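Have a look at this one.
Excerpt of the complex: some chains, original placement.
Read from first to last, the chains carry the letters A and B; within each, the first residue is number 1.
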Amino acid sequence: MTTAQRQLLTVIAESLLEQRLIDDVKRLGAKGYSVGHVRGEGATGRAALDFAGPSVRLESVVTDEVAERIFELLRTDYFPHYAVVAWVAPVRVARPDRF
Amino acid sequence: MLAVALVGSVVVDNLLTAPVIAFLVAGVATLARFDIRLPEALYPILSSYLLLAIGVKGGRALGLSDPAELWQPLVAALVLGVVTPIIAFVLYRRVGRAGTIDAAALAAHYGSVSAVTFTVVLATLDARGQSYEGYLSGLLAVLEVVGIVVALALVRTGHGGHGDGSEARWNEALLEVVRGRSITLLLAGLAIGLIVGDERLEAVDPVFVGLFSGALTLFLVEMGVVAAERLRDAREAGWRIALLGIVVPLVNGTLGAVAGSLAGLSPGGTAVLATLAASASYIAAPAAVRIALPTASPGLYVTASLGITFPFNVIVGIPLYLVIAEALT
């Protein structure tokens, strides 16, 4: 199987940010994304977030540069203000042009 | 003597309604670490339903009202929308020793309203067989927005023009409030009620009227759980914040009663407006504040509005505002 390497970016963010995060991810070059919902705890504590519904869990398979760009935006616009956690990991995909 | 008897009867009429008892039972169960949560999917359904149903009820009443009798209550609501957040801001800033941002955040909550508290006062009035102006849910929509806008304007005036992106966030927050689900559902309900009209609405009465109290009862089970959880956190917020969670609604509620009676509302309607003024938002305001003032502490404002003011109003405040309204009108 001919596959290519891409980055799987996972972002968990408080529910209010859902649309904004999606818009940003698309704007920065992701060709697709998927969102689900989770509940959790982290530095912010559960209470602060729960009232607004479950957090959004977005995942997007992207190229290295796009991953880099999105992470940069998270660092400047999201991490300082909001309850957001993110990580990246390499994955292999078929049809590399789709990502 | 008579006053005492009145207070007693009002307290009992309010306390012993199914929604309030459900709230208390759920709260006590939660404090005793029993698991009484209803399924998670149910709450957004119930809260959307309640907003739509309040709206339909209001729109229907609006259709039966004389437009001339509307403007005085509307002015009263607008005045309350400006005054109550300012009072909350000053009290939380000075007495509560909160920072400017946190005080503005709290002001947005107390300037706005809680649709569920509104619903509880209606249920209490219904249980007493006391009438009120049906179009008041229109004012609910007005008050929900105005109070938040005023509170956010407070902090914007103070910090304006920093070019730190706060302007963009401010606009976003405003849009979030105005186009958000809770206002939209309320307004949609008003439109549906007004357009369809009293007679043709009978076909949907089993849903929009019949289920109302029961749905509110189920919803207050969740509110009891959430309020009890917030109450547990209240220690962290400090006693000043906790105290203001009672003082602010008392002040605003009294103002609301005065405004209502000046606007010529019935005793029931005056109590409703007082309750609106006294109530603190815990859906629209937190969402707007989270966007516009991300550095304000959610622990503070959610605890104050949901953990202290909401149960206070539901259990103690509403009967009080009813008595005050009775006295003023």
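Please note the rule applied: a contact is a pair of C-beta atoms (placed from the backbone, for glycine too) under 8 Å apart; a residue touches a chain by one contact, two chains touch by 3 or more.
Values in this document were obtained by computation on a predicted structure and should not be read as measured data.
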| item | value |
| --- | --- |
| Stoichiometry of the full complex in this file, by chain label | A x3, B x3 |
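By definition in this document, only the chains that are shown with their structure count from here on.
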| item | value |
| --- | --- |
| Whole-Å separation of chain centres (CA-atom averages), subunit A against subunit B | 35 |
| Of subunit B, residues touching subunit A in the complex | 44, 172, 176, 226, 229-230, 233, 282-283, 286-287, 290-291, 294-295, 297-299, 302-303, 306 |
| Residues of subunit A defined as touching subunit B within the complex | 14, 16, 20, 45, 47-49, 51-53, 81-82 |
